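As you look at this complex, bear in mind that one protein chain is not there, while each of the others sits in place.
Moving on to chain A:
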Amino acid sequence: MYCQECGKKPATLHFTKIVNGEKTEFHICEGCARERGEGIPGSPNSFSIHSLLSGLLDFNAIGNSSSALSGAPQQPIRCEECGLTYTQFSKIGRFGCSSCYQAFSERLDPLLKRVHSSTTHNGKIPKRSGGLIQCRREIERLRKDLHTHIEQEEFESAATLRDEIRELERKIAEM
């Protein structure tokens, strides 16, 4: 098996990550591992989480540039807020500011899927600033409820739900 990074030497460092039963494998040669300045494979901590992440991102970049060979030179993706480019991000594995998430949004899904097996937050919402989001989530939940009630021809309770949804929508409009 050849190194995923350079494609020339045999891969000697093998890394398997299993999240929720989903397996992702990495195979890298010693030279590429050392080039990252992270020590030699086999020694403990030879791969920091950041270098591993940047590895994931580099692979993406390689895929993208080869597919765009025939096209015009690509404009680097840059976060307007802090100036960090996607290339820089892919080297250090860290964002520069909260706007980076928006700026690199398109490319983040595969990365987040690999790290977390998910791309969407499903937890706590800030109380003060999250009012709007909470309202929207509530409406979404009520709509689903409404649908079931209509299917089961429970029109009275469906009407109550519809009123609740309207009330929440009015609240959002005032925000």
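What we mean here is this: contacts are C-beta pairs under 8 Å (C-beta built on N, C-alpha and C of every residue); 3 or more make two chains touch, one makes a residue touch a chain; residues count from 1.
Rule of thumb we're sticking to: contacts and distances are computed from a predicted model.
For the omitted chain of this complex, the UniProt record lists the protein as "Protein-arginine kinase", which is one of "Cyclase family protein", "ABC transporter permease", "Biotin-independent malonate decarboxylase subunit beta" or "Protein-arginine kinase".
When the whole complex is considered, the residue among A:8, A:94 or A:166 that touches the unshown chain is A:94.
Residues of chain A in contact with the chain left out of this view: 18-21, 43-45, 49-50, 53, 81-82, 84, 92-98, 101-102, 108, 111-112, 115-130, 133, 136.
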